[in-house]
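All protein chains but one are shown at their positions in the complex.
So that you can tell them apart, the chains are marked A and B in the order they are listed, and the count of residues begins at 1 in each.
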Amino acid sequence: MARYFTEEHEWIDLEGDTATVGITDYAQGQLGDIVFVELPESGTMLEKGKDAAVVESVKAASDVYAPISGEVTEANAALEDDPALVNTSPEEDGWFFRMTVSDKSQLEGLMDDKAYKSFCDEL
Amino acid sequence: MRYLPLTEADRSAMLETIGAPDVDALFSDVPEEARLTGPIEGLPMHASEMAVEKHMRRLSKKNLAASDAAFFLGAGAYKHHVPASVDHIIQRGEFLTAYTPYQPEIAQGTLQMLFEFQTQVARLYGCHVANASMYDGSTACWEAVAMASRVARGKKRKVVLSGALHPHYAEVVKTMAKFTEDEIAHASPALQAQPDNYGLIARIDDDTSCVVVQYPDILGRVSDLQPIADAAHEKGALLIVVNTEPVALGAIKSPGEMGADIVVGEGQSLGVGLQFGGPYLGLFAVTSPKHVRQMPGRLCGETVDAEGKRGFVLTLSTREQHIRREKATSNICTNSGLCALAFSVHITLLGEKGLRRLAMENHRLACHAADRLAKVPGVSVLNDSFFNEFTVRLGTDARAVVRKLAERDILAGVSLGRLFPDNADLADGLLVAVTETTTEEDIETLASALEEVLS
Partner (left out) sequence: MSAPNQSGWKPGTPVEDHNAMSGPDTVTGNRALMLEEPLLFEIGHVETTGVDLPEPAGAATRLGGMDRAEAIGLPGLSEPEAVRHYTRLSRQNYGIDLGFFPLGSCTMKHNPRLNEKVARMPGFADVHPLQPVQTVRGALEVINELANWLIDLTGMHGVAMSPKAGAHGELCGILCIRAALEARGDARKVVLVPESAHGTNPATAAFAGYEVEDIPATAEGRVDLEALKARLGPDVAAVMITNPNTCGLFERDMKAISDAVHAVGGFVYCDGANFNAIVGKVRPGDLGVDAMHINLHKTFSTPHGGGGPGSGPVVLSEALAPFGPLPYVVRGKDGEVHLVEEENADQYGHTQSFGRMTAFHGQMGMFTRALTYMLSHGADGLKQVAEDAVLNANYVLRSLDDVLDAPFGPSGPCMHEALFSDAGFAEDISTLDLAKGLIDEGYHPMTMYFPLVVHGAMLIEPTETESKAALDQFIAALRSVAERAKAGDATLKTAPHYAPRRRLDETLAARKPVLAYEEPVAPSGQPTMSEQGGR
């Protein structure tokens, strides 16, 4: 399984043809206490760079953009009851949605773990 | 200039602190050619409290106050007795001169009141959650239509309006739909004893985002909405129920019980008064928890403070314009907070027992009036069912009759010609509202005057 990172602070796990997407620990730290996550419904076609989800703290709503194009196959229902999972386990239990990958080449140019870490260090 | 505390000495001292030679220097960014040098011409100069009061009293005397007439107007605004303590409470400076409760630690009074208000409205409407108020019933109705479009994620473009929806409410929806490009299906009502609910159902299709019905409707009729709710839900549409007379809900089933998804209405009847049309009180509630985040307007919620004490805050604010800006659920900011307080105090004074009694007293007098007016030669009562308002047919242009009776200080009702000027078929209809403030003498006065005018 390979994990990729975007400059918008999303992570993508690729397993076969399915990608799991969430936001990084760094991102949740910046956002503060997450109170709500609006997720795309299964079957939604996402286009790379376009709105995919919204993550809300008390005083801010931030758009999460689709890191790659594809179709949503599952949204993380656990976030509906417990949005705080994004704070406590952003890169595991707090995943946002799973999607198909239309074009694997879109993953090229994304960062790996190490590159993302140094990207954050420079912010 | 009794509202200005600065003295000339203060002004000089302050200018010195600022380092400005005179107050005009503070306006140096205003281009000189646009800066006014003296008071605007043509407007009067300042006046004493006594003089202003006299002027305003003179204007007020040119109006016929409802309480000075035999009064039968309704059509979305009703005259009820408001207990004296309501006005006393809303004039307390801590309520009257507070702002939107952005600093909850020093706004618990407003916030707790709003929490109580939201609960009262939700219960009255048979809903899950109500918001902290909108401008009035008509704008709340439009906001509900806009919300239904959001729930449908913009994929459904058709809005089905009942013909028996208040025509001004329908006009507001149509005005706004011109800009959002929703398609509005609407026709004016037929003068029948029963509303044409099956005709309405026939207009619902797969492209329908919502169906809007009024309950009791503009002609005063009361009918079961469940079949409309079922038909709407079958097509994936929401049922929006509009209520313009909250007192009715002390006597009839709540819209929530009959499958409504969004219930909106005018709260003016309780606590607010007639006020020539405003400020009024928009009520807005939903039956499903999953729709709460699509609601417009402010919401007050319960929480705890740092010491664990219960307290209240404005919440789910990310829906709103000050955070979400162009993606907000509505552009509303200021709502009708003080009117919400008046409503809440009035309904607290009534309690369930009082509200039910008030409703039954309205209905009793309305039944009496309908029976009495039916005896006037030439007058027929349209409705089989009504709460405190019903339609009579006069067999002649009702507008002219209304004007004639007004000369005798009888405000006989709202002519359908005024409400539906484009529909000549309705011109002989008169909408008559009767509340607990109407006396049996008033009813007799109206009936005998109608006898004279129609003969």
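Just so we're on the same page, a contact is a pair of C-beta atoms (placed from the backbone, for glycine too) under 8 Å apart; a residue touches a chain by one contact, two chains touch by 3 or more.
Bear in mind that the values here come from a model prediction, so they are computed numbers and not experimental data.
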Missing chain: touched chains present in the view: A, B
Subunit A, residues in touch with the chain not shown (by the definition above): 33, 35-36, 56-59, 83-84
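Methods note: only the chains that are shown with their structure count from here on.
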Chain centre separation in whole Å, for subunit B relative to subunit A (CA means): 44
Of subunit B, residues touching subunit A in the complex: 293, 316-318, 323-324, 327
Residues on subunit A engaged by subunit B in the complex (per definition of touch): 36, 38, 56-61
